[in-house]
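A single protein chain has been removed from this complex, and every other one stays in its place.
Letters A, B and C mark the chains as written, and numbering starts fresh at 1 in each.
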Amino acid sequence: MSLPSLDVERIRKDFPVLSRELPGGRPLIYLDSGNSSQKPTQVIEAMRDHLAMHYSNVGRAHHALGAESTEAYEGARDKVAAFVGAPSRDEIVFTKNASEALNLVAYAFGNPMGGDPRFQMGPGDEIVVSEMEHHSNIVPWQFLAQRTGATLRWFGVTDEGRLDLSGLHELVNERTKIVSIAHQSNVLGTVNPVAGVLARAREVGALLMLDASQSVPHHPVDVAALGADFVAFTGHKMVGPSGIGVLWGRGELLSAMPPFLGGGEMIEAVWMDRSTFAPIPHKFEAGTPPIVEAVGLAAAVDYLSAIGMDAVEAHERELTAHALGALGEIPGLRLIGPGDLADRGGTVAFTLEGIHPHDVGQILDDVFGIAVRVGHHCARPLHLRFGIPATTRASFYLYNTTDEIDALVKGLHHVQKVFG
Amino acid sequence: MSLPSLDVERIRKDFPVLSRELPGGRPLIYLDSGNSSQKPTQVIEAMRDHLAMHYSNVGRAHHALGAESTEAYEGARDKVAAFVGAPSRDEIVFTKNASEALNLVAYAFGNPMGGDPRFQMGPGDEIVVSEMEHHSNIVPWQFLAQRTGATLRWFGVTDEGRLDLSGLHELVNERTKIVSIAHQSNVLGTVNPVAGVLARAREVGALLMLDASQSVPHHPVDVAALGADFVAFTGHKMVGPSGIGVLWGRGELLSAMPPFLGGGEMIEAVWMDRSTFAPIPHKFEAGTPPIVEAVGLAAAVDYLSAIGMDAVEAHERELTAHALGALGEIPGLRLIGPGDLADRGGTVAFTLEGIHPHDVGQILDDVFGIAVRVGHHCARPLHLRFGIPATTRASFYLYNTTDEIDALVKGLHHVQKVFG
Amino acid sequence: MIAESMYQELILEHYKHPQGRGLREPYDAEVHHVNPTCGDEITLRVKLGDGGKVEDVSYDGQGCSISQAAASVLYDLATGSTARESLSVVDEFTRLMQGRGQVEPDEDVLGDAVAFAGVAKFPARVKCALLAWMAYKDAVVRSQ
Partner (left out) sequence: MIAESMYQELILEHYKHPQGRGLREPYDAEVHHVNPTCGDEITLRVKLGDGGKVEDVSYDGQGCSISQAAASVLYDLATGSTARESLSVVDEFTRLMQGRGQVEPDEDVLGDAVAFAGVAKFPARVKCALLAWMAYKDAVVRSQ
């Protein structure tokens, strides 16, 4: 049995920016794909071609361009549905980003317009998130708690950077209406054990949402196999464009939820004093949707599928192994997140003793053209948990090489010299 | 004094799709810009170049690409602010479309998280829209009324297709919290008299929102001169890409409003149990924003500015005069909207006796490649008001010619022959 | 008119000369369906005989040529066939219409109704084509 593999040199040629020279003659070493990924020519050209030759509004048009654009837009939904194993294409809602997808679900609760008891919420009800969440999977639930009087609770994180499941049974209980956690942490790299949490959620009748912003781009993900109720992810992290995100939800739940944004395209009929709504997915897509962005996302999904998500995952695993080994030898470097390869993805966050991450990141960029992310990575509570204001984070994708990781290590040595 | 003018033949060369041949050898005659406009090479190439060479996430990045992308994104805000005369760039919020902008403001009312009395709403309070609104300026207010128990009321429309101001003083009264009306109707072409409505709103202490989706692309618009409190518009109708809309609001009001979507980028600091928020405009921009879309919108604004919005307006006025004259001679054609040029834009809706608009539109497309929009154009209540299920709508933009209008007239004669 | 045209001669023919139009007695069930997005409406009656034979489909309505022609084609296909057979034609027609132009129509099953294949590319028109067919399905179910 041979492992799936990919030809990284060939892939790099697909990404124009990777051969770019930065001001001052620096090469670009892009290790910030966890923040947002670069785009291959295939995606860029699909968007260009659509804008130049096939663009029009979708759905409501009765002409040739309208038909072409609608076919492209709805075709993108088919492709995304297939990519994540959605049982039905109608369960794929296009949003503007993962954050909107998370907010959309949060706004479905405690909404006076919604009648389904699963989405009713008030004082005494509980919402569960975790301490390792991205702000986009914390703040919408804080808002929900504030609007409804429900209580927000959370899983802790172990010293090793794993979800602390020790209190699972008390934390997720009969009062819990929804649990929403990251599938993969954008800081620690940890892949969370969905099955255990799901089983407990089912036991108590709570819904489960996964923030898969960091997993869908990097692993084969099958939403049906995962078994959750809602899954959110985002186009720009999976070699697609900005301006588009995805909410997958069980059709039956999406149909039971009240609408979120009101306007054109999400209605069936409108009178001045009332409206009826389109079936899913359109019920949640008010106004002109991200048309050319869907075209780009479809091209992204085609691109990743052609390479194979197994191969992408295997490649990143190799890079992560290399990075964990090489970084481990830097004196004063403290890894924040699991040190072994089990259940973790290609995101490596760390601190360097005595040197502020802002300085690390900026010197790496300034001197070597190495792009990493520094700060709290929109996961401030996680950093508070570890007692640090910020970390430096390198995150890998299909186009990265072990040479680039070696350059990072060399760069970190230089940083230590500058600030030593 | 010479009127501003534009070289339509030169402009047409900028729009690749206009030289396209449709299947069956049909030329394209695009008269559906009110639905969504076509894009010039300048916009398409700006997006392509950004995606290929300068893309990265914005704001939070500490590296060269992050700086370039942030400069481009925030630079787009400067350009849009200048384009509509916003007193401050911080008053420009990027949304996913005009619909989100309208919903954002509607969600600010009656929100338990908001403390400002101007945004408190409950039973007894009133919201005023009009019968000529796009669904995107009706449904969000219906939702608001349902959430809060407030009452939704509306201006009627006269037989000529003008806002019926006869009941202004009773309709907009001390109970009114907000009035939200179209600046220009997407069906009738009517440009509404903002000053009179604004004066009354100010008298009673109500806020005024304008849905400028159909005015900003076609006229010089200065939000400060208009004097309203909120103005919404959308990129895809102004030669920009899909996936981006704009909310302008008075800084003081935006600052007083509660946040809408929660997540990354819109926060100042996050703890597990509470958050503080970024200043405007970022407070309303949760998650990764429409980066490449902003780049495209900036190029669109540059493109329109170089031609001059006065010239665009004058050109459309000429087309509209030509269309009103030529269509007026078709037997059985009933114009829905003002028959004269005063306070109206380049949108002409009509019915043909005995022939369903769906058939009109499809034959025009099928036989002549003429793209018009047919149906209720997301303004079903307006059509109910006129006792018709649908209309055919031709809408003009800077790249249209009088020849194209003549082709439409010829096409309509053919339609009458086919279905006669 | 071009080859891929949505307006096949056949559709226009049915629109101008609708088959079986008008409401007739006797009937087992009558339904009234409306397409709220465009205002098209239809009233449709079904009369079933022995062995599920469709003895009559009578209808009246208003709307665009697609919705009217679709009712006329439906009349031709359904009368004389059995309820079971005709419902499988309805299913195939629905599949075609909802296929967004990507479904290859089965001409053997659909007969004249393949003329509507071009409609499938225009989501806004699909409901027009389906209006009478959905009403028919509904009426048959209620007749049995």
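Methods note: a contact is a pair of C-beta atoms (placed from the backbone, for glycine too) under 8 Å apart; a residue touches a chain by one contact, two chains touch by 3 or more.
These figures come from a predicted structure and were not determined experimentally.
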item	value
Chains shown that the absent chain touches, full complex	A, B
Which residue of B:Pro27, B:Gly59, B:Gly85 or B:Gly251 touches the chain not shown here	B:Gly59
Of A:Leu152, A:Ile363 or A:Ile405, the one touching the omitted chain in the full complex	A:Ile363
Residue in contact with the excluded chain [from A:Gly59, A:Gly114, A:Pro217 or A:Gly375]	A:Gly375
Residues of chain B in contact with the chain not shown	59-62, 66-67, 70-71, 74-75, 268-269, 276
Hidden partner interface residues of chain A, rising order	23-26, 356-359, 362-363, 366-367, 375-376, 380, 389-390, 418-419
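Quick note on the criterion: only the chains that are shown with their structure count from here on.
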item	value
For chain A paired with chain B, centre-to-centre distance based on mean C-alpha positions, whole Å	31
Chain centre separation (chain A, chain C; CA means) in Å	45
Chain centre separation in whole Å, for chain C relative to chain B (CA means)	38
Multi-partner residues of chain A (each touching 2 or more other chains)	60-62, 66, 269
Sites on chain C at which at least two other chains make contact	37, 122, 124-125
